[in-house]
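One protein chain omitted, others in place.
Think of it as A, B and C in the order they're written, each chain with its own count starting at 1.
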Amino acid sequence: MTDGSTLFELGPNHYGKSRIRLVTVRRHPDRHDLRDLTVDVALEGDFTAAHVDGDNANLVATDTMKNTVYAFARDRLTGPGEAFGLELARHFAAEPQVDRALVTLREHAWARIPLPDGPASDAFTRTGEFSRVAMVAATRAGASVEAGIEDLTVMKTTKSAFKGFERDRYTTLAETDDRLMATKVTALWGYGETAAEAGFDFDAAFERARSTLLAVLAEHVSPSVQASIWIMATAMLEAEPSIDWVRMVLPNLHHWTVDLAPFGLDNPGVVYVATTEPHGLIDATVRRTG
Amino acid sequence: MTDGSTLFELGPNHYGKSRIRLVTVRRHPDRHDLRDLTVDVALEGDFTAAHVDGDNANLVATDTMKNTVYAFARDRLTGPGEAFGLELARHFAAEPQVDRALVTLREHAWARIPLPDGPASDAFTRTGEFSRVAMVAATRAGASVEAGIEDLTVMKTTKSAFKGFERDRYTTLAETDDRLMATKVTALWGYGETAAEAGFDFDAAFERARSTLLAVLAEHVSPSVQASIWIMATAMLEAEPSIDWVRMVLPNLHHWTVDLAPFGLDNPGVVYVATTEPHGLIDATVRRTG
Amino acid sequence: MTDGSTLFELGPNHYGKSRIRLVTVRRHPDRHDLRDLTVDVALEGDFTAAHVDGDNANLVATDTMKNTVYAFARDRLTGPGEAFGLELARHFAAEPQVDRALVTLREHAWARIPLPDGPASDAFTRTGEFSRVAMVAATRAGASVEAGIEDLTVMKTTKSAFKGFERDRYTTLAETDDRLMATKVTALWGYGETAAEAGFDFDAAFERARSTLLAVLAEHVSPSVQASIWIMATAMLEAEPSIDWVRMVLPNLHHWTVDLAPFGLDNPGVVYVATTEPHGLIDATVRRTG
Partner (left out) sequence: MTDGSTLFELGPNHYGKSRIRLVTVRRHPDRHDLRDLTVDVALEGDFTAAHVDGDNANLVATDTMKNTVYAFARDRLTGPGEAFGLELARHFAAEPQVDRALVTLREHAWARIPLPDGPASDAFTRTGEFSRVAMVAATRAGASVEAGIEDLTVMKTTKSAFKGFERDRYTTLAETDDRLMATKVTALWGYGETAAEAGFDFDAAFERARSTLLAVLAEHVSPSVQASIWIMATAMLEAEPSIDWVRMVLPNLHHWTVDLAPFGLDNPGVVYVATTEPHGLIDATVRRTG
């Protein structure tokens, strides 16, 4: 490989363990608390010898990463996922050969089963409404935290238009004042530097961001998916000062009005066919100016 | 094909259209109501000529089935899915060559987005907790209705044991007094003959069956998944007299306690690894005696 | 549960372990042989006590089933999957409380990587063309074997028509002399009683059935998917006397001709949009007469 290593060089690289499935149960006298996460760990750093020379001395085995996640979960997964991610990322970033440790956590929501005399103490249903995401990156110098929502499927049955768009020889789409807008929201946001400090309330910040997103989604009038992102993201930035930017990735899951005229029926916005492909895909970041 | 048709014969057969994706919006002055269903239609009957002779005269095109679902949805999908399925199934069963028409409806739940002054009138999130299923079969003589729940993921963090099972030379599983029990519930039940009559309240019956299932799931002590089915199903039969039988199909989604001893930690039922394969699969029907 | 057991009774039931993922490597001096299967085991029998009384004494743990599959694979998975399935099914059916043991094997195909001087001896690619299925059922009295193909995706670009079908008020589909026919084939067939005897060549029978299916699929003229099933299945029954019946389940994966007229272009069967939902679904069994 000597020749190879002069003609070729290692470019960007990282490695880690993905889809570490982690469930914890905290058994209090009056109730159990359930957490359910999928964790990914990835490391960037000086791994040239492993690639070029087959020398694994600098490699933390991905099996070790998995073990570390489970061991840390024993006593340290007691607050927000972001805080747990920070502990993990800082642990891995302490290795001298590691430049940057990335920990991604997807937390899946469970709700207590409702019983006649209140929520169950030890039985749960997976709600499936969305996953809460946290992405933590640590270097020896510091850490940054992003958070967000994945797989939140939403629909507006009015207050969504699409008109005045460019028309060329391949355009057949009619303009519309009133369409269904359906999407599966991915929203990510970045916290400012102070958020990585001890004591920041990631749960409260998440909750303000989430509830603002949903309320604005419900109430705004949408001239396009692009404008919807701007309207929702600016509202989130206004509502939550700890957030520096918001990125939204919104598929446009088209619902087509069914032509019922052949059957002697009108269809004034009643019957739709839901589709998944093809779909529009709108991806935009909104940030504080300057 | 003359020779073929004496040596060979057509056995059981059916055909239809699957995964008809249907969304309806009913636009009331004060609110919109949203329904979201996936519909399958299948026909059994005299289709020998289509198979053996290539003569399609008796075939209702599956495209026609799809059109019929959308056309019927215009004005008739206003009550329970079961009632809509009965209208569709009876329509198809009226064709002389059809012996039995089967309509399966999976209704996907959406919830109004909560706003400061109440639920949104025209914006929704897909809840994803479960799909409500209805299976309707109609012949010229009558109709039968089954209903149920699919994809309800649940977990009990205690009150689940598994011991006293058979041990042979291939058995290594330890007995346990206390394990996690996690499953994705499929529950189906059959209504008695009178339920297909006009006016039966399928929504109320579904709600009683669903809430009983969940409450008993949460509260019962489980000696095995098999026993859990019996306990839940008998409770549902007790709670809802209109149901003749309950079938449950429960994967046992194993959660293994992680061995943290190599890291100097105990693990008293705190940290688990969630798995999806392999899984146990328990399928049983409980019915009224006689 | 005393009252319950007089008002209610256990109906049809079975249980087992699903998705046991099994890979074997046989290390010969000149080459390695790779097998990759997903195995499901299910038992029917006298499990009333487990359901009704919470008494697990009759239960073979599904974990034991998994262990048994791996242990048996050590030395006995050397011939056709059907033979391995027979050994497993007979083992489980020997338990006195078991009436019927069902073993389903899905074998995933791998091909040796081609090298300049021939196929690799120890490196493989997953071909993904289809999975070979075997379903074995054993009782104390005997055994039966079914086999088949799953997930074989095929397309005919001509020799497929659909016309002369019934037209009603909901029919808008045009008749066509020439359409694309695309489907994902599930084909299952049942071997006669003698096939379960030692020495039957399941591999050769499978190969004759598979190659006949593909050749007839390619060459026949299809007036409908229904007729295609009849034509392919009768050819398979003619080609392989050990088979008593063939069942085919064929989704009709519609490919719609794109209307290019708005762009000043014709489209004489050139450009299609592939769809997956909704789809037709045709399910029919063809068997020897009498």
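Here is the rule we go by: a residue touches a chain if its C-beta (ideal position, glycine included) is under 8 Å from a C-beta of that chain, and two chains touch if they have at least 3 such contacts.
These numbers were taken from a predicted model, which means no experiment stands behind them.
Trainee: Among C:129, C:193 or C:207, choose the residue that contacts the chain missing from this document, as touch is defined above.
Mentor: If we include the chain that is not displayed, C:129 is the one touching it.
Trainee: May I ask which residue of A:32, A:66, A:90 or A:126 touches the chain that does not appear here?
Mentor: A:66
Trainee: In the full complex, which bits of subunit C touch the chain not displayed? Write them out.
Mentor: 21-27, 32, 34, 36, 67, 70-71, 73-75, 110, 113-116, 120, 122-129, 152-159, 180, 214-215, 217-219, 255, 258, 260, 262-263, 265, 267-275
Trainee: Contacts of subunit A with the missing chain: which residues?
Mentor: Here the touching residues of subunit A are 1, 4, 6-21, 40, 42, 47, 50-64, 66-68, 71, 95, 162-168, 170-173, 223-227, 229-231, 233-234, 237-238, 245, 247, 251-252, 276-289.
Trainee: Considering the whole complex rather than only what is displayed, give the residues of subunit B touching the chain that is not shown.
Mentor: 169-170, 172, 262-263, 276-277
What we mean here is this: only the chains that are shown with their structure count from here on.
Trainee: Since subunit B and subunit C are copies that touch, is their contact same (over half of the numbers shared) or different (under half)?
Mentor: same
Trainee: With chain centres taken as the means of their Cα atoms, state the distance from subunit A to subunit B in Å.
Mentor: 30
Trainee: Taking the mean of the C-alpha atoms as each chain's centre, how many Å separate subunit B from subunit C?
Mentor: For subunit B versus subunit C, the centre distance works out to 23 Å.
Trainee: For subunit B, write out the residues touching at least two other chains, lowest number first.
Mentor: As it turns out, subunit B has residues touching two or more other chains at 21, 67, 71.
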